[in-house]
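Of the protein chains in this complex, all but one are displayed in their positions.
Naming follows writing order (A and B), and every chain is counted from residue 1.
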Amino acid sequence: MVSLSQLMENEVFMAFASYTTIVLSKMMFMSTATAFYRLTRKVFANPEDCAGFGKGENAKKYLRTDDRVERVRRAHLNDLENIVPFLGIGLLYSLSGPDLSTAILHFRLFVGARIYHTIAYLTPLPQPNRALAFFIGYGVTLSMAYRLLKSNLYL
Amino acid sequence: MVSLSQLMENEVFMAFASYTTIVLSKMMFMSTATAFYRLTRKVFANPEDCAGFGKGENAKKYLRTDDRVERVRRAHLNDLENIVPFLGIGLLYSLSGPDLSTAILHFRLFVGARIYHTIAYLTPLPQPNRALAFFIGYGVTLSMAYRLLKSNLYL
Partner (left out) sequence: MVSLSQLMENEVFMAFASYTTIVLSKMMFMSTATAFYRLTRKVFANPEDCAGFGKGENAKKYLRTDDRVERVRRAHLNDLENIVPFLGIGLLYSLSGPDLSTAILHFRLFVGARIYHTIAYLTPLPQPNRALAFFIGYGVTLSMAYRLLKSNLYL
């Protein structure tokens, strides 16, 4: 019987696993950033979350929105919208036997672009920093989708 | 040693890879649609995005919401909420050795339903067009989940 570990002996797959784990961990950091700003700025979405900051009507004043919190939430949602396609298309692309150096170039560009996108969104840096980071990640995913469909289309 | 390419010699897996790549690319198109409406209608969420449209207070008037932009964003979020379960459950279902024609029927129905859902949401078509598209995609994913758990439950 063949061991499953052969998947992890495949260099493209190992590289995909490493870069994906890094970019998903980065995305998870956005939850911590949201929690940080909610607690330090006392901005909450649920009555039960601000019960510790006062009784009754006094607590309700913390049920509000805040520019900083909304900015982190938009960055988080943009991550979701872009990392989910990378996860699906990248996994299938990695299994389709691409050239190692081409694959790693795709993964590095994507992860670098998404990290820069977060920095540009949270600082915030002036445009077109964030737009550029977005389009590099978007282009990398489309490039993998194109290569995958070109060599493996089966409808 | 066994080559990884055997995965891509499996017809169910190749079909899953093709349909998933198409539906994820369709989801990515929603980002472009949002950007298109934001730019043509001058509706932005971040001060740095409308800096090019005027100085100071003059630019701030573009920090607003718009029915059309919000509609695209809801369609995008609905895609995420439904394509993520399809991605996970469909991948595992594809690896569980299903019948090829049954599997392809599932994939085709799902991708067709999600494309129709987007058309129904963005046009917009009267209900129950969108509701029907939603429930077909939802039912397909649940059907794959049921088949997967029935043959491979291991808790």
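Keep in mind that, in the parts below, contacts are C-beta pairs under 8 Å (C-beta built on N, C-alpha and C of every residue); 3 or more make two chains touch, one makes a residue touch a chain.
What you are looking at is a predicted structure, and each value in this text was computed from that prediction instead of being measured.
Student: Among A:7, A:109, A:122 or A:142, single out the residue that touches the unshown chain.
Tutor: Spelled out, the listed residue whose C-beta touches the missing chain is A:7.
Student: For chain B, which residues lie in contact with the unshown chain of the complex?
Tutor: Listed in rising order, the touching residues are 2, 6-7, 10, 13, 70-71, 74, 77, 80-82, 84-85, 87-89, 91-92, 95-97, 121, 124-127, 130, 134, 138, 141-142, 145, 148-149, 152-155.
Student: In the whole complex, what residues of chain A lie against the chain that is missing from view?
Tutor: Residues 1-5, 7-8, 11, 14-22, 24-25, 27-28, 30-31, 45-49, 51-52, 76-77, 80, 83-84, 87, 91 of chain A touch the chain that is not shown.
By our rule, only the chains that are shown with their structure count from here on.
Student: Just give me the whole-number Å value for how far the CA centre of chain A lies from that of chain B.
Tutor: Taking the average C-alpha coordinate of chain A and of chain B, the gap between them is 16 Å.
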